[in-house]
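A single protein chain has been omitted; all remaining protein chains appear in their positions.
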Amino acid sequence: MTIEELDQIAASARSEREKFEHEINVCHGTGCLSQHSDRVKESIAQALQALGKNAYVRRTGCMGLCAAGPLVLVDPEGSLYQHVNPSHAEKIAASLDDKPVEELQCNLREHFDQQVHIVLENSGRIDPERVEDYIASDGYRALLMALNDMTPQGVVRQITESGLRGRGGGGYPTGLKWGTVAKAKGDVKYVICNGDEGDPGAFMDRSVLESDPHRVLEGMAIAAYAVGASKGYIYVRAEYPLAVSRLTSCLRDARRHGLLGNNIGNTHFNFDVEIRLGAGAFVCGEETALIASIEGRRGTPRPRPPYPASSGLWGKPTLINNVETFANIAPIIRKGSRWFAGIGSARSKGTKVFALTGKITNTGLVEVPMGIKLREIIEVIGGGVPGGHKFKAVQTGGPSGGCLPESMLDIGVSYDALQSVGSIMGSGGMIVMDDTSCMVNVARFFMEFCMTESCGKCVPCRAGTAQMHTLLTRICTGAGTMDDLALIEDLCSTVKETSLCGLGQTAPNPVLSTLKYFRNEYIEHIVEKRCRAGVCNMEAAAEVLA
Amino acid sequence: MSKLKLATVWLDGCSGCHMSFLDMDERLLELAEVADLVYSPLVDAKEFPEEVDIALVEGAVASVDDEKKIKKIRDHSKTLVAMGDCAITGNVPSMRNSIGPEAILDRAYIENVSAQPQIPCIVVPKLLKVVRPIHQFVKVDVFLPGCPPSADTFYTAIKALVNGGPLDISALTRFGA
Amino acid sequence: MSEVGTEVKILVIDEQEVSAHAGQTILEVARENDIHIPTLCYLEGLSNVGACRLCLVEIKGSSKLTPACVTTVQEGMEVSTNSERLTRHRRTILELLFAERNHICSVCVANGHCELQSLGQELGLTHVRLPYRNPDLPVDASHERFTADHNRCILCTRCVRVCAEIEGAHVWDVMGRGVNCTIITDLHEEWGKSTCTRCGKCVQVCPTGALFDKSKIGSEHPKYPDFLPFLNMMREAQ
Partner (left out) sequence: MPVFTLPPLPSEDNRWKIVNGTMRKNGYARHALIEALHTVQSSFGCLDDDAIRFVAQSLRVPLSQAYGVATFYHYFTLKPPGKHTITICAGTACYIKGSDKLIAAAERKLGIKQGQTTADGEISLMIARCVGACSRAPVMLCDGELSGQMSAEQVQAQLERWAVE
């Protein structure tokens, strides 16, 4: 495959499209599919045929605004229809060349206007399983550009200059990581895509893998070229069957088109990717645990150094990046590092995809420039807290993150800012809580998660999370004392400072942040035996004391 | 100077700590010069006194009665000493914790009894679900681990408590000593 | 064991200047110089897992604590093996271990020979502030010579490592996750019916009374794990 051939495919895909006067995109993301958007697509296709309309019906990936699903987007008019069911098919079909269907229209301008789509640029616009669709949207152009016109060092430099930082949570500079692996000695190197999105309340990676899988494969291939790897693994949760099946079919297509495999782009570059299924272990998001899992072992982390960049999969230099990180690569190569570095804030460049959920009107997936205020995401894009309830906290970073109160909403979203106020960027889960949530119970919820997800290898995480869970449960059942609270704070410090891996080191964060911002709720539980949200059963003490 | 008021208490334990206490032998006379034993299984007092300077407590908290006692002792003692592993860790009495009181009572009073098997319920205090060390109920000032702590440990520790001198417990004793 | 190079490094441990070979760990160098760092999962002759976190030390210039057993020395490194902060964490870790399972020293065959018990004394642990978890755990006495009492296991995985790395049988491993982890033989079968070679190495390396020899009674069970470096040396010589 050469750039010319790529252009030909793109041109023919576009001319194929031009045969139709309209395109009707039907969202087939997980949210809309769960509301049978596949049937909506079928009905629309039938209705079009019956009415003899000249329109192309496409299944697409996630359009983002899951709260309003199933979603249907009609182009070129740009009409977005919400809550569509098969009975609306005829109306939609009939509306073509006429006025849009008023009662189905979704008019959330402010939801979309504040967003900047880089990672999600194709989501909801292309058929994820049609490589032609991807190629027609400049897909695989970046890979061929890199292979033909750039040296591996040049690619690393471009990524470094873009300022891209790892989107998995840690925020490590991507270019620096690539440079380390590129410089590492060894004739065999690996590239791993971390799609073990175990963070509850986050589904960005799922959505990207389901909506635009080729983009991730392209990013991996570019990375492989840059660091000198010829083999890649993409580690996906077994709980994401749709993502796995779409990836499988995309891998086949990419190989068929010579975009993976040997002599990619008629160069000497060889690269292929295998899928590895996760099996339900949050800790496998930690890179050394993920490597152990790919090697077929228990997913327990090991002390670093040595870092995977020098000794990773089977002891070979290994580059591990997250799905969203890889999804950013192709546009950076195509449009340049300057363009990318022009978006975002001083030390956090580009955009971030967030899964906006919980007590918020517009649940779904949003992509915003770094530096945007939390308040804007929640109140403008998210449409605020529904049902006349009052905002209480927003949780970012999942079990490793923290809960931020109203007074912190004016900080800009960046790695450093979130960390400075006791939370983290994390992989992008953003869960809004209102006055019906008890913050002590929320802390207990996260501790239970960490306890069951602790691999059990190191003592502080294994036994410390269990002890903190016991003590928090005491408080949530009215049996807690101020001594218990002091013990919890003590354990937080030891678990944070002495645990072997990131899971343990960050497990106390939800407790520490709720203690920092909502300490009075803890005190109420202990002293007054009262839960202001009415969530905790304060008479359950006897059971727990046992 | 008036003598210190000393008390010793026996909760759920085997009395081994008291035996070891008595093993101080002639050194008990030295102790008697500075302290009066005002309450103890070794003396006749029935009620825990209003004010005690040092209370040595043997045994874990295993019943509602133990719980009531330890709270009262705490309220009336200036210095509370957890004496021996049962008071500090739960030790042997706590070995029933993973089994539960019902199964234990069944085994002791029903399964292994041929004549009139029944679980005693009159006068006998109700067992707590789990046996716990005394510091899970009240504040403890000094911990003297050991099963039992040796007579030397008692001597050194009590002397330090009486004289207000430094006390390095880990140099003297440990769990299971 | 780390791969030791010939290059010599000079570093400072607890304000004492010491020399070391490149590739040596902080723990190895400290022990050579009679500087004591507490350990539980570490055992000379086995691979290092860095799991017990007791050997964490402070390194000047880093706010993070570093496990001495898996960190190789660097020229000019300034290590502190003892501080108020380290002692506090080490004590809490020991408390976590004592509260995790049912450690009843007074009735344990390893009483007086137990590494957990000695460390408790060494670090001045007179009581455990945390609630005891009191898990219901089995005792496997199916083996003709040895017993496994899971109440006393601290999951240091020395048995797993010695069986896999030294004996070469890999009969032991860990099952489950988190606080539910348990050491097992074969497919979680009885030890006595497993593929165990009866070599007894696991018993000798077990730091507590979790694995013990049935012929020992009372608290008369010292353990002798020092054969490991010797075995390794003899193997290399062949």
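Per-chain residue numbering starts at 1, and chain names A, B and C are given in the order in which the chains are listed.
As a convention for this text, a residue touches a chain if its C-beta (ideal position, glycine included) is under 8 Å from a C-beta of that chain, and two chains touch if they have at least 3 such contacts.
These numbers were taken from a predicted model, which means no experiment stands behind them.
Asks: One chain isn't displayed here. Which of the visible ones does it touch?
Replies: In the entire complex, chains touched by the missing one are A, C.
Asks: From the list A:Ala202, A:Leu319 or A:Ala443, which touches the chain that is not on show?
Replies: A:Ala202
Asks: Per the definition of touch given earlier, which of A:Leu144, A:Ala355, A:Leu515 or A:Cys531 contacts the omitted chain?
Replies: A:Ala355
Asks: Quick one: which of A:Pro86, A:Gly139 or A:Gly299 touches the chain that's been left out?
Replies: A:Gly299
Asks: Given that one chain is not shown, which residue among A:Tyr190, A:Tyr225, A:Tyr240 or A:Phe326 touches it?
Replies: Looking across A:Tyr190, A:Tyr225, A:Tyr240 or A:Phe326, the contact with the absent chain belongs to A:Tyr240.
Asks: By the contact criterion defined above, which parts of subunit A meet the unshown chain? Give residue numbers in ascending order.
Replies: 30-31, 33-35, 66-67, 69, 197-203, 206, 237-241, 276-282, 293-300, 355-359, 363-365, 395, 398, 429, 431, 433, 437, 442, 445-446, 449, 452-453, 455
Asks: For subunit C, which positions touch the chain that isn't shown here?
Replies: Listed in rising order, the touching residues are 160, 164, 169-177, 184-188, 195.
Keep this in mind: only the chains that are shown with their structure count from here on.
Asks: Hey, how far is the Cα centre of subunit A from the one of subunit C, in Å?
Replies: 39
Asks: Using the average of all C-alpha atoms in each chain as its centre, how far is it in Å between subunit B and subunit C?
Replies: 34
Asks: Residue numbers in subunit C touching 2 or more other chains?
Replies: Each of 129, 131 in subunit C touches at least two other chains.
Asks: In subunit B, what residues contact two or more other chains?
Replies: Only 130 qualify.
Asks: Considering the complex alone, what residue numbers of subunit C touch subunit A?
Replies: Residues 49-53, 56, 64-65, 67, 70, 88-89, 92-93, 96-97, 99-100, 129-131, 133, 154-155, 174, 176-181.
Asks: In the complex of these two chains, what residues of subunit C are touching subunit B?
Replies: On the subunit C side, the touching residues are 98, 102-108, 111-112, 117-118, 120-129, 131-132, 134-137, 219.
Asks: Which residues, counting only subunit B, touch subunit C once they are in their complex?
Replies: 82, 85, 88-92, 94-95, 97-99, 130, 132-133, 135-136, 140, 143-145, 147, 169-170, 174-176
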